[in-house]
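Every protein chain but one is kept in place in this view of the complex.
Letters A, B, C and D name the chains as they come in the text, with residue numbers starting at 1 for each one.
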Amino acid sequence: MSLESLLPVSILLSSLLPGVFIFLVKEESHILRGVLNMAGALIKLLLVGVMIWGVYRGEVYETRLTLAPGLDLVLAADALSVLFVTLSTVLWLVTTIYAIGYLEHSPNRSRFFGFFSLCVSATVGIALAGNLLSFVIFYEILTLATYPLVAHRGTPDATRGAKIYLAYTMSGGVLLLVGAIWLQAITGPVDFTQGGYLGVLSEGLHGPLVAVFLLLLAGLGVKAAIVPLHGWLPQSMVAPAPVSALLHAVAVVKAGAFGILRVVYDVYGVGLADQLGLLTLLGILASTTIIYGSIRALSQDGLKKRLAYSTVSQVSYIALGASILGPIATIGGMVHLVHQGIMKITLFFCAGNYAETLGVHNVSQMDGVGRRMPLTTLAFSVGALGMIGIPPIAGFVTKWYLGLGAVEADAHWVLLVLAASSLLNAAYFLPILYRAWFRPEPDSWPKESLPQGRFETMGALLWPPLITAALCLIAGLFAAAPFSPLEWAELIARREYL
Amino acid sequence: MVDSLALAVSVPLVGGLLATAIPKRAQALGLLASLVAVIAVAWVLVGVWQEGSLRSELGGWAAPLGIALVADGLSAALLAMAALVALGVGVYATGYFRRGDAAAHFWPLWLLLWAALNGLLLAADLFNIYVTLELLGLTAAALGALTGSVEAVSANLRYLLVGLLGSMTYLLGVALLYTAHGTLDLGLLAAVIQPGPVAASALVLMTAGLALKAALFPLHFWLPPAHANAPAPVSAALSALVVKAAFYLILRLWLDVFAPVVTPWAASLMGLLGAMAIIWGSWRALRSERLKLLAAYSTVAQIGYLCLFIPLLQALPPGSERDDLFVALVLMALTHGLAKAGLFLAAGLVQRDAGHDRIDDLGGTAQNMPATTFTIALAGTALIGLPPSGSFIGKWILMTSAIESGQWWWILVILVGTLLAAAYVFRVLSRAFNLEPTPRRFVTQARTEVPALLLALASVAVLGLAADSLWRLLGMGEGA
Amino acid sequence: MAQLLYGGAGVVLFALGLWAFLVYTPLLRKLIALNIMGSGVFHLLIAIAERGELPPDPVPHALVLTGIVVAVSATALALAMGRRLEEDEGGR
Amino acid sequence: MKSAGGLVIGAFVLLLAIWLLWVVQTAIDIGAGPRLAEQAFAGLPATGVSNPVTAVLLSYRGYDTLLELAVLLAALLGIWSLGAASPGFQAAGAVLQGMVTLVVPLLILAGGYLLWVGGHAPGGAFQAGALLGAAGVVMRLAGDERAGLPPLAAQRWLVVAGVAVFVLVGIATMGLGAGFLAYPIGWSKWLILAIETAATVAIGTTLAAAYVGGRPWSHADVSGQS
Partner (left out) sequence: MTAGLLLLFDLVLVTTLVGLAIAALISPDLRRAVMLFIAFGLWLALVWARLRAPDVALAEAAIGAGLGGALMLAAARRAARRASANGGIDAEGGEA
C-alpha cells in the first residue's frame, strides 16, 4: 500500500484507535486518558495538514476496501471532504480541551471520551467517504456513537431526549439506506464524481431518480434538521455542553448538510438536479427552515434551546447555497459549512461556561453576565454578531456570497429570505447581548462555583471559546488569504463547475 | 488418507465420550477436545478454500449404498461459525458453571451436540440427516433443561416433543423419496428428481418437519420459552447454531436438491412466512420483559430474514447476481449466529450478576459491566443490521435484489423489521446510561466476558469488513 | 399389491398418530402418538422393501432398525423429563 | 379434547391421509425397481458378513449406526442430568425372585446368541443389547435398585463403549490409510464382531440405566448458575 492510499485511513484511525483504548482506561487514570485524547487530536491535525497541502496540489488520496463484489468501502480526499475534515479536526482538538475541563469531576469519563472519539471518527469517515455506500456506513455509525453521548447523564430527560434523537435518526437512516440502494441498483457501483454521475442516464429513469432524491433528502434532512424533520435537535440539548457544541453544532447536523452537498454536486450534479426541479424543492425547504427556526428561537428562554433553534435555521443556509444554481451561491453554501461551525461552537462553549460557572441556563438569568465574565461574553458577542451577519465576522461573508449568488441566478426571493432571517437573528441575539452587557448584575447567581484560576472561569473552559471566536474573526477578516475557508470553497466551486 | 470431514465429526464425539467416562476431568477434556475440533474444522476450511468442495465416502462404500460426507462453501462457512461459537461457549462455560457437577453434565452433552451439528452440516444423505437431527434435538433439549427449573424442563420437554414431531414428518418425506427414487444421497437425488406429486409432497413434508425445528413462523411457538430458560451457554448454542442448522437443511433442499420442484408460489409463501416472522418476532421482542426472552424472540425474527431470500433466489437465473444474493444470505446467517451467541452469553452474565433479567430493572447492573454492555450493543448492531456488521451488507444486497427483481414489497418488511429491532435493542441499552455507578474496570471476569465480546465483535467488525473472503470461499463451492 | 396395502397402512398409522399428537395434551399420550407415527413411517419402509419373489431390500430394514432405537431413546428422555416435572410439582 | 378444534384437526388429518395414500401409490409406481437391494447383495462378500441387514448397519451405513449409538448415549446423559433415580420397588416375593434367577441368565444367554448369529442370520447388536436391557428391567422389577448394573463409574465406561469402539475403529482404519470406517479386507468380519460386542454391552447397559431413570447413588444438585 502506498502512502497515498494510507493517508485517509490513517486520519480515520488517529481518532478511532485512541477511542478504543480510552474505553479500556481505568476511570482514575486522568493523565493517560488526556494523553490519548490529545495525541490523537494532534496527530490527526498533522495528517490533515499533509492532506490539505496534497489535495491543493492535486494529489489523489484513496483507501479502498472491497466488502463484497460491487460494494467498496472508499475513503478518498477531494477538496470538499478536506473542507469538512479540517473543520472537524480543528474543532475536535478545541472541544477535547474544553471537555476535559468541563467533565473534570463528573463520573464515567472513559465512556464519554471513548464515544466522543468514535463520533469524530465517524464524522471524518463521512467527510472522506468516496461513494454513497461508504457515506451511509459512517452516517449510521455516527448515529450509533452519538446516542450514548446524548444519553450520557442518564436522567429521565436525557433518556427521553436520546430516545427521540434515535427515533428520528434511525428512521431517517433507513430511508437514506433505501435511497442509496435504489440508486446503486440503477447505476451500479459508482464513486462520487465531481459534476455528478447521473446526467448520462436516460430520461426514462428520471421518475425513479426524483423518488431516490426524495428518499436521500429525507434521510439527510433528519440530521441536517430541515423542517419538519428537526424535532430531535432541541430535545438533544440535554446532553453535556461539549456534546452540544461539537455534535450539534458541527458533527451531526453538518453530516446531514454535507450529505446534501454531496448528493447535489457529486451524485446528481447541479444541472440534472435543476432539470428535475429538485433544486427548487431544496430551496423552498431550506428557506422555510431558515425562517421557521429563527421564529422559534425568538420565544426560547433556555439559552441552549435558543441556540439549537438557531442551528436549525443556520444549517439550512448550506442547503440554500446548494439550491441556487451558479458558482457564487455554491461558494456561499460551502463556506458556511465552516463558518456556521466555528460561530456556533463558540456560542455553545460560552453557554456551557455560563452554566458551569454561574448556573445560568436561561436567557432571562443573563443580566450582567458580561461584567462577571467579560472574556466569555466577548466571545459570545463575536459569535452572535457573526450569526447576524455583521462584518467583518465570518457570517457576513456567507450571506454576501449567498446574496450575490441569488442575484446572479435571478433568484431574488432568496434576498428576501436572507433579509428576513438576518432581522430575526438580530431579534433573538441582540437582546441577549443587551442583557449581558448593559443590565446590572443580580445580587447572586443561581449556582455560582468559584473558579480556581486567575480568570473568570477555568482555563480549559475559557480558552476554547476565545480561540474559536478568534477564528471567526480571522475567517472573516482574511477571507481572501490563501487556504482560508472562502478560498477553499472557491477552489471546490471551480472544480465542480468546470 | 486422513479424512478431515470425518475428524470434524468424530473429534467432538470422542471428546464427549471421554467427558462422559471421566466426569472429574470433564472440563479439561472438553476444552482439549474443543481445541482439537477447531483445528479439524480449520482443516476442512482450508481444504474447501483450496479445492472448492470436499467429499468423502465413509466405510469405503460409494453412494448410494454408502454414506458420503460433503463439504462445500456453504457447509464450510457454517462449520466455521459453529466452531467459533463452540469455542466461545466452551471457554465461557468454564467460568459460568461454578459447580463441577453442572460442568460434568454440560460437557458430554455439549460435545455430542457439536458432533451432531458438524455431522448435519456435512451430511449428504437424507437418512443420515435424520439421525443427526435426532442427536441434535435430544442433546439440545437435554442441555436446555440443565437448570432443572420447572420452566426450563417443561419448555424443553415441549421442544423435544415438537422436535420429534418434526423428525417424524421429515422421515416420512425421506421414505417417500426412497420409495420413488431408490436413493438417499442428496447429489444422486438432485439428478433424478422431477416435478410431480411425490417430489412436491416429500418437499412439503420435509420442509414442514424442518420448519418446526427451525422455528419458522408460525411454528416458532416453542422456541422463546425453551431458549429463554436454558443456561446461558446453551441458549447461545441453541439460538445461534441449532436453529440455523435446521434452516440450513431447508436451504439445501430448496436451493439444491429440489430446485426444479420449487415453484415461484411456494418460494413466495416462504418469503411471506419470513415476513410475518420478522414483524411478529420483532414485535414480541420489543414487548418482552426479560432480556433472554427478548433475545429468543429476536431469533424468530432473524430466521424470518433468512426466509426472505428464498423467493428472490428462486426468481433469479443462475449467474453472478444469484451467487451474490446467496452469499449475502450466508453472511446474514453467520452474522446473526455470532451476534446471537454473544448476546445470549452477555445476557447470562447480566442475569447472574443481577439475579434476574428483567429489562426494566437492569440499570445499575448493566452499567457496572461495561464489557458486557458493549457486547449487547455490538450484538444489537448486528441484529439491527447497522454498519459495519455483516448483516448490513447482507441487507444491502437483499434489498438491491428486491428492487432489481421488482419484488419491492419485501423492502417494506425489512424497514419495519429494522426499526423494530433498533427499538428493542436500544430499549435494553438505554438502561446502561446513568452517571452512577461508575464501573471500576472494563472487564470484570475475563473468562466469561471476553468470549462473549469477541463473538459479538466478530459479527460486527470481522464479518462486515472481511465479507469479501466469504465470496471466495463460497464462490468456489458454488462453481459460479 | 402388498407394498401398497402395507404402505397404505403405514400412512394411516402416521395420520392417526399425528391426529392424536395434536389432539391430546398429556405427555404419555403424546408419546404413544409419536411412537405410532414413527411406526407408520417404519412400516412404509418395511413395506416397500418387500419385493415378492425376490429377497427383500435390506437397506430400509437397517434404516428402520436405526429408527426404532432413536425413537426409544427419545421416548426415554421425554419420560424422564416428564417425571422430573411430576416430582417438582409433587414437592410443592 | 376440544370438540371444534378436534374436528378441524380430524378433518385436516383425514385429508392428509387420503392425499398421502395417493402419493404413496404414485411413489411405488415410479420406483418399482430394485432400489438398493441388488447393490446391497452384490457387496455382501466384501463385508465379511452374510446377513444383509447387518452388512448395511455396520458396513455400508456404519456411520449411521455410530451416530445412532450416540443418540442412545445422549438420551441417557440427558436422563442422568435430570437428577437422581427414584427408589426402586419393594423387594419381590419369592416366586418372582425365583423367576428372576431363571429368566435373567436366559435373557443374557439369548442376547449372546443373537449377537453371535447376527453375522449370518437375523439378530445382531441391537436385539442382543435389548435382551440385556430387558434382563436389567426384570431385575429392577424384582427389587434390585441397581437393575443389576455395576457402580456408576463403571457404568460410565460401559455406556460409552459402543460408540468408543466404533469411532476408534473408524479412526484406526483412517490411520491405516483406508477411509473412515473402511474395514480392511479380511479384518472386516472381526472388526464388525468387535464393534457389535461393544455395542451390545453399551446398549444393554444404557437401556437398563435409562429404565432406572436417573443417576444412581449421587444426589448432588445439577442446576446451572442461572
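Operating definition for what follows: a contact is a pair of C-beta atoms (placed from the backbone, for glycine too) under 8 Å apart; a residue touches a chain by one contact, two chains touch by 3 or more.
All values derive from a computational prediction rather than experimental measurement.
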Full-complex contact with the absent chain, from D:Gly123, D:Gly148, D:Gly179 or D:Gly214: D:Gly123
Residue of D:Gly133, D:Gly170 or D:Gly214 in touch with the missing chain, whole complex considered: D:Gly133
Positions on chain C contacted by the hidden chain, ascending: 1-2, 5-6, 9, 12-13, 16-17, 19-20, 25-33, 35-36, 39, 42-43, 46-47, 49-50, 55-56, 61, 64-65, 68-69, 71-72, 75-76, 79, 82-83, 85-86, 89-90
Interface residues of chain D (partner: the chain not displayed): 51, 53-54, 114, 122-124, 126-127, 130-131, 133-134, 137, 207, 210-211, 213
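In the analysis below, only the chains that are shown with their structure count from here on.
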Centre-of-Cα separation between chain D and chain A, whole angstrom: 71
Between chain A and chain C, centroid-to-centroid distance (C-alpha), Å: 69
Chain B residues counted as touching two or more neighbouring chains: 65, 127, 131, 134, 138, 141-142, 145, 148, 153, 172, 178-179
Junction residues of chain C - those touching two or more other chains: 7, 10, 14, 18, 44, 48, 59, 63, 66, 70, 73-74, 77, 81, 84
Each pair of chains that touches, named by its two labels: A-B, B-C, B-D, C-D
Complex interface listing, chain B residues touching chain A: 320, 324, 327-328, 331, 370, 374, 381, 386-388, 392-393, 396-397, 399-400, 403-404, 411, 415, 418-419, 422, 426, 429-430, 433-442, 464-465, 467-468, 471
Chain B-facing residues of chain C, complex: 7, 10, 14, 17-18, 21, 27, 30-31, 34, 37-38, 40-41, 44-45, 48, 59-60, 63, 66-67, 70, 73-74, 77-78, 81-82, 84-85, 88-89
In the complex, chain B residues that touch chain D: 1-3, 6-7, 10, 13-14, 16-17, 20-23, 56-61, 64-67, 96-99, 101-102, 105-106, 108-109, 112, 115-116, 119, 125, 127-128, 131-132, 134-135, 138-139, 141-142, 145-149, 153, 172, 176-183, 196-198, 201, 231-232, 348, 351-352
